[in-house]
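Sharing a structure below in structure tokens format, with a few things to ask.
Shown here is a partial selection of chains from the complex, left in place.
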Amino acid sequence: MDFTSDNAAGVHPALMHALAAAQDAEPQGYDSDRWSSRLDGAFSDLFGTACRVFPVPSGTAANALSIAALVPPYGGLWCHAEAHVEVDEAGAIPFFTGGASLMLVPGANGKLTPAGLDEAAARRRGDVHQVQPAALSLTQATESGTVYTAAEVAALGHWAKGRGLAVHMDGARFANAVASLGCHPADISWRAGVDILSFGCIKNGGMSAEAIIVFDDRLASSLPVRRKRAGMMPSKGRFAAAQLLAMIEGGLWLENARAANAGAARLARVAAGRLIHPVEANSLFLRLDAAEREALRAEGFSFYDWELEGPDAIRLVVRWDQSEQALARLESALGRLS
Amino acid sequence: MDFTSDNAAGVHPALMHALAAAQDAEPQGYDSDRWSSRLDGAFSDLFGTACRVFPVPSGTAANALSIAALVPPYGGLWCHAEAHVEVDEAGAIPFFTGGASLMLVPGANGKLTPAGLDEAAARRRGDVHQVQPAALSLTQATESGTVYTAAEVAALGHWAKGRGLAVHMDGARFANAVASLGCHPADISWRAGVDILSFGCIKNGGMSAEAIIVFDDRLASSLPVRRKRAGMMPSKGRFAAAQLLAMIEGGLWLENARAANAGAARLARVAAGRLIHPVEANSLFLRLDAAEREALRAEGFSFYDWELEGPDAIRLVVRWDQSEQALARLESALGRLS
């Protein structure tokens, strides 16, 4: 009964069918096929605005390539101190940008705020001796399992644009955020100032493709060549494109995210007294002492200790395909602990 | 009737079945699954020596990550002037290595020779003002559709090792070379001095995974982190590993390569007078004037003009799954031209 990460979840059967269907095609190399050529249109429909779409093989790739399009080698990126780009991507941002610096800002519940950014900015100078920021990166849903409201994203977008900064959103769990808020995807992306979005699919039922969504066409100019030289332009692009289309064209992305969020909400109710952060998407952070953690593991539950939140913290992630049995048993086990 | 590139070929049904089977698993993230854990063993069996295996999503990625493990940011790489790493990877080598230089050497029929390397080396100095080579990269089968014999690879390996250089092999069409030579894969890899091999699968019936094969364990130490920070460590590694296993465990890789090579040999027979290079794998380079090229295209054949060989050159590539009908029609059309 695995609650370690939505990374490990299964691939939705609809995507397996889409792969088989892409197999039947008159083959065309790279992005010349009819699946790849439908991507821009399909995502433009989804977001209600013209956008450019670049499939890539991982969330790290999506973030790092997106940010490389926004931040020069000598520039900086404002982000949360616990952002995935800082904590879990093994230095991909300095690699892809050619040396850009992450400028870390603390913030409660995994969220940045204009006030927190102001405070961090006040400690910096604008001269040539210091790295100057070129962009702001938000994570939605956050690494703490919370969700920025549309107003919160817009306030941060406004803060950034007022300082000449581009805005990137790490949306590895963007679907969970949209499902949680019940909003239009535009409300927390381009309408709120987001320039480039890492649109996650793999955690949400995909196999091997995430999408970079560029809302400002001028920012897309370097991405084809950056993607190629990063070894991320697939020879058989139709199999990446087919996954992405299957995920969004029938609404599967929201359906899967809703299922995962609902599971997390169930667990949150029985563990309310132990929550470190509000549970607004599909992750929970709890305080458990060593004996409690051992007891849960002895019952067959897998999960990560979460050092970033202190020695008594754990993380539970609910997947889109988490079994009812596993959920019910964990619900019961957490209830007994409380 | 497409003869542009084996890149665009279909995915072999055995691999589609393998993907479906990997779907049934108890999910485990990243490389913790039972497919990924079988890779080192399966390739060690294939090559007859212990090796380490790292799946990556493209041939460019395989080459660039491999070379980054061998060449420091300030080092150089000897390679053929028409090597894929120079001509067709959009600068991936300087990107992944952090600035290493390609040191280009001409050579007939796409092949390097010790004599050609000696001549190039004689024009360079060993001082701190010049980039110093750290490795040699061979392409097997070559970009010209020829194949190094085992003795030729060994002579180049010997040349490199005598100068303290590591040896990389770009084996995007390694299967075609083994099929062509009828040798053991070890004969043209580790036994001949190759340290790291980019083992191609995608052109040969794969979907989205190539393999980096490291024959000297000490050279593998940086690859896990380099692969992660390059965004190439898949969340669901089982789907990459399953493809690679399906390709090699039943001998499919050689079967597919033999089919492609045989098709190229058929075409070579009828176009013998026009060949720019010997046809030893699955590519042909021909001289055709503008009217001849137009005639072929008018009959429905697709292929690339090949500027590198001059204004009257074209390339034809035969795929593992090229239809008998397309082959027979092209055979006939070329025969009429001759």
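Quick notes
Labels for the chains are A and B, by order of writing; each one numbers its residues from 1.
Methods note: contacts are C-beta pairs under 8 Å (C-beta built on N, C-alpha and C of every residue); 3 or more make two chains touch, one makes a residue touch a chain.
All values reported here derive from a predicted model rather than from experimental measurement.
Whole-complex copy count, one sequence throughout, 2 copies displayed: 4.
Note that only the chains that are shown with their structure count from here on.
Per-chain CA centroids place chain A at a distance of 34 Å from chain B. Residues of chain A that touch chain B in their complex: 2, 4-5, 7-11, 16, 19-20, 23, 26-30, 56-62, 64-65, 89-92, 95-96, 202-203, 207-208, 225, 228-236, 239-240.
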